[in-house]
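Every protein chain except one is present and positioned as in the full complex.
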Amino acid sequence: MYHWIPFWPDTAAVNAIVVNNLYIAELGVSGLIMVTVVAMMLTFCIRYRKGSATSRADRVQKTWHFEIGWTIATLGAFLVLFVWGAAIYIWLYQAPRGDEEVYVVAKQWMWKIEHPGGQREIDALHVPVNKTIRVVMASEDVIHSFFIPAFRIKRDVVPGTLETIWFKADKTGVFKLECTQFCGLQHATMHGEVDVLSGPDYARWLTGQGVHESLAEQGEAVFRAHGCSGCHGDNSTVHAPSLAGLYGTYVHLQDGSVRLADEAYIRDCILNPRSFTVAGYPPLMPDFTGQLGEDDLLKLVAYIKSLAKQESAQ
Amino acid sequence: MSVTTVERGPAAEPAAAFSAPSYLTEENTVASWLLTRDHKRIALLFFASITFFFFIGGFAATLMRLNLATPGGLLQPAVYNRMFTMHGIIMVWFFLIPSIPTTFGNFFVPLMIGARDLAFPRVNLGSWYVFNLSGLVVLYSLVMGGADTGWTFYTPLSTSYADGYVFAAAMAVFINGFSSIMTSLNFIVTIHRLRAPGMTWMRLPLFVWGIYAVSVVMLTATPVLAMDTFLLAVERFLGVGLFDPNHGGDPLLWQHMFWFYSHPAVYIMILPAMGVVSEIIPCYARRPVFGYAGMTMALMAIAILSFFVWAHHMFVAGISIYSGVAFSLMTFFVAVPSAIKVFNWTVSLHKGSITFDAPMLYALGFVLLFTLGGVTGLMLATLGIDVDVHGTYFVVAHFHYIMVGATVSAFFGALHYWWPKMTGRMYPETWARFAAILTYVGFNLTFFPQFILGYLGMPRRSYTYPPEWQSWNLLSSAGASILAIAYILPLLYLGWSLFRGRKASANPWRATGLEWATRSPPPAHNFERTPVVTLEPYCYDPERDTYVTQEGVPHAG
Partner (left out) sequence: MPASAPPLRPEIQFATLEQQGDAAQLGMWAFLVNETLFFGALIFTYYIYRIAYPHEFAVAAKDAVLWCGSVNLVILLTSSLTMVLAINAGAQGGRHAMIGWLIATAALGCVFLLIKGYEYYQDFQDKVVPVVNFVAKPGAGSAGELFWVFYWIATGLHAIHLTVGIGLVLYMLLWRIKRGEITPAYYAPLEVVGIYWSFVDAVWLFLYPCIYLVGRS
């Protein structure tokens, strides 16, 4: 659809089409402003050059008529662009549950990808076409930025929290995956490939990885190894909130606030439980700062989310 | 406001003013320069310092463009990373921010408001010494190997992971802030308290308004950066985790505080440039500036709104989507007064009698480059687009259009426009016009391809890139070499004109401002008698080719 425009990047996702339309509108408005300014400037410079015979009489006196005119005109045009852009932003940055999920750990200088089935890859991301993919991202060290130009999506991966983004590729092929936040010496080489595969190809790729344990199952092992199950397990006598069905619900906290239990919330609760004491429960949980790497945290998150899925399935 | 324009008794007039030598020839010992309290000499001292740093920063840029001429690159990654970091730090804090205020602001604000000096001459001189001290620290950092964080010092990269001389670079920025504060404080008090009789606020030349607006922004934004870099230095030096998530810190807090300064800093760079252009265009179009009151209000509106847009640098950084939306809206608001100014400058050519001397060419180039930088700024303010192009060369191109295209054009415009007044010599017009046009060509060749590269997805701060982007990068590097010539050229012919240039009269451009009412170059305390202002600025009449100075003296064509 956009291939005839010169110097246009690949457009390979539904996200990209939406952004393309806005971009073309912006180019139009910008072009209009530029052409107006250049045309006026050229006309005046030629017409009123020193020595030209044109009359200079009756110069505009009430300048504010014009000023109010172009204030309102630009403000109107800007507000339209603002609303349009903001609508897209809200849509892009509120990741839906998604048909598929992918976990990403960014570190100097690679993208580590973990699929829920337990498949792992580095600097490569295999996804099925025409499926909504929810990407959950963590950073082990500095701030990175997850950018797929052909999908027009980008989000910084800030250490100390989890970020989510989503996309729905509508074209198979290989596209660039980049880091756009300077992250140290080899920042320039921190890139990879996104392989968008057809459904059957993707299924074949998943099974071809020779993995036996899903991410949630690995998470369950971490869950037991760190003693989480002692309090949060089914048979525990400790008065601790149940984790089954937690993901995606709203949690009432001791301090009166209400939080959506998304991936970032679950991660925060593990690392800094005192600030997220659930209403009606004693603040007993020790904090796990420094004891869990980002890999293990993501596994735990995947496991706790899988508990939610079982609940809704029953 | 009339209270502030105190009448001066004749008792305070400098004695024997009529035979007084110019500020340049009055006394010429080393001490008379290094300990001077004359704002004009201090302006020249600053001019020497920032010119030095401009070429250091430019040298780093040359190496970068050389490296990017081939996909593989010529430099070691570590060297490249340090080059773009030092290029950013030096160009932002050691050239662009002080550029127009400390040189032309220092020289011409007292002259334009009819004062004999700034309110606090010792503070002014102190500012230059503090600036040079910070300059020594940044040179130390550079010579020892440079910082490798990018000029934005994002944590935790800068505090825990980078292995360059980040501490020294941060301290240089910290110390540099004191110079900004001293200079801006001086301007605010001077403009409030030292205006000549009759020089009301609505008779101030727009350049003075620009300097006033920028001083307000500098005074209120710089301390936040000072605290921010101080905390960064503490964390880096002592290892306590103020911005480090492993210690419970928040990396985004650094960004919030950094951009709370550094977004207004962009306006610190552009507001004085807007003032310069508002002086040059009426003078060469021989007509009053279109909408003087609107121009002053737009300047102040930009200065105030600039404090409420900082998080537009962080749309993809993990701030809440609601703050993203709010900051996007504010960013569109700040674009409105900028748009007003662009239209007003353009219409200021209507029914004028235009000549195209070098300052005018620079000013017209400024308007065009600023407009292009502005409309691409709108794209970046639009959230949906920013998510795509943030952190790519699109951003690099955008801010170079504003900060280099616009501000440096205005700097050179000001330099040519006021050269006769500062030195008493005329510059060679043909060469100057050639340099102005060359700047325009070289600049667009360098930076326009970067818009395309950015939209294609080339990340900034990369020493290497895929081969399919080489043609655009090569074009950019070629343009950069033209730009380099265009920037070195004035150094040569202006240097020549110092000794061989035609002697300048008091008012070679037939301009209306008070700075032209005194001799070229001005005597030590500026005026032989205190001027009394009776008119608004820019009383040019293109129809009869006459003009009336601000003192109410009419001049025929």
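When the chains are written out, they are named A and B in that same order, and each has its own residue count from 1.
Convention: contacts are C-beta pairs under 8 Å (C-beta built on N, C-alpha and C of every residue); 3 or more make two chains touch, one makes a residue touch a chain.
Fair warning: this is a prediction, and the values are worked out from it, not measured in the lab.
Enquirer: With the full complex in mind, choose from B:Ala115, B:Ile354 or B:Val395 the residue touching the hidden chain.
Expert: Final answer for the missing-chain contact: B:Ala115.
Enquirer: Can you say which of B:Arg193, B:Lys503, B:Arg529 or B:Arg544 touches the chain missing from this structure?
Expert: With B:Arg193, B:Lys503, B:Arg529 or B:Arg544 as choices, the missing chain is touched by B:Arg193.
Enquirer: Can you work out which residue in B:Ile56, B:Ala213 or B:Ala226 touches the chain that's missing from view?
Expert: Considering all chains, including the one not shown, the answer is B:Ala226.
Enquirer: For chain B, which residues reach the chain that was dropped from this view?
Expert: Residues 6-9, 12, 14, 110, 115-121, 181, 185-186, 188-189, 192-194, 219-224, 226-228, 230-231, 234, 238-242, 247-250, 253, 257, 260, 525 of chain B touch the chain that is not shown.
Enquirer: Across the whole complex, list the residues on chain A that are touched by the chain not included here.
Expert: That gives, for chain A, the contact residues 255, 272, 274-275, 283, 287, 289.
Rule of thumb we're sticking to: only the chains that are shown with their structure count from here on.
Enquirer: Just give me the whole-number Å value for how far the CA centre of chain A lies from that of chain B.
Expert: 36
Enquirer: Which residues of chain A touch chain B in their complex?
Expert: Listed in rising order, the residues are 7, 9, 18-19, 22-23, 26, 29-30, 33-34, 37-38, 40-41, 44-45, 48-51, 54-60, 63-64, 66-67, 70-71, 74-75, 78-79, 81-82, 84-90, 92-94, 108, 141-143, 145, 147, 149-150, 152-156, 158-161, 163, 176, 178-189, 272, 289-290.
Enquirer: Note which residues of chain B are touching chain A in the complex, please.
Expert: 77-78, 81, 148-150, 154, 156-157, 160-162, 245-246, 248, 250-252, 285-287, 290-291, 293-294, 315-318, 321, 324-325, 328-329, 332-333, 335-336, 339-340, 342-344, 346-347, 349-356, 364, 367-368, 371-372, 375-376, 378-379, 381-388, 390-392, 452, 455-457, 459-466, 542-543
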